[in-house]
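My questions all concern the structure below.
Omission of a single protein chain aside, the complex is shown with its protein chains in their original locations.
Then we have chain A:
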Amino acid sequence: MIKHLRSAADLDAPTATLILDTAGEMAALAGREVKKLPTLRGRTVVNLFYEDSTRTRISFEAAAKRLSADVINFSAKGSSVSKGESLKDTALTLQAMGADAVVIRHPASGAPHRLAAWVDGSVVNAGDGTHEHPTQALLDAYTMRSRLGRIDGLKVAIVGDVLHSRVARSNVLLLTTLGAQVTLVGPPTLIPVDIAAALSPATKVSYDLDSVLPDMDVVMMLRVQTERMQDSFFPSAREYSRRYGLDLARMRKLPEHAIVMHPGPMNRGMEITPEVADSSRSTIVEQVANGVSARMAVLYLLLGGKA
């Protein structure tokens, strides 16, 4: 097993499949009355969050607690970071406290890679800048597999703000490893020219959502990340929504079995209409539940064995 989970590229097909299988067993345990397992008793997991997050932080916290690990939550607000402490000094503090795993979310791409050099424990990337968010990709892959029965051969469209999306990058890497065919869809300003080639040569790019939909098994809508946008990437929210938003009319173009995913948080009315988000094809709430199982699997596989 690998030591860190910094990128979805750290995972080869057998390891990724092992994580998904383990997540399946963890999900089965979530249904019973006593959800707690003694597996990581005595281990310490630090959630190091330099960026706001609701579901990812709560999800990691729930996952670690269900496995009986001690959880220390650290958010940049209200810590010494606001006094100017560097990531390295914070890392050395955590090291001195004996953290067995550090789950890090950071606005700078690559922060988990730096952190891994400074601490002895495992590092789990919970989102770094516009780079990667591997556990999101794992829970997405798990959701696809439980809804559609497989990943190999699936056609997946990832739609919207690919430029700023760490979810898109991690998903392309993981889904390609597991044999899915990914198409990136969005306005040309939000899809970097060389991204498909840089991530995986098999990835396709399209600027026309309507022509792509009839062929897809999965469409994953991305949030338009206005907080990361310094320039204007499209004329107006209304125009974006008209061309790349998923509404009922567009959803009807999908094959009967296709599912609609969104990593959250959603801009309802922007990239997805409320009717689509709340429809039976939407897996958005399921994704959150699966997030806990996927993260339990990752923590177990990283921390459960001999260090």
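As a convention for this text, contacts are C-beta pairs under 8 Å (C-beta built on N, C-alpha and C of every residue); 3 or more make two chains touch, one makes a residue touch a chain; residues count from 1.
Definition applied: contacts and distances are computed from a predicted model.
For the chain of the complex excluded from view, the name given in UniProt is "Bifunctional protein PyrR" [choices: "Universal stress protein", "sn-glycerol-3-phosphate transport system permease protein UgpE", "Amino acid/amide ABC transporter ATP-binding protein 1, HAAT family" or "Bifunctional protein PyrR"]. The missing chain, though absent from the display, is touched by one residue of A:1, A:92 or A:202; that residue is A:1. Interface residues of chain A with the unshown chain, by the touch rule above, are 1, 18, 21-22, 25, 28-29, 32-34, 36-39, 67, 300-302, 304-307.
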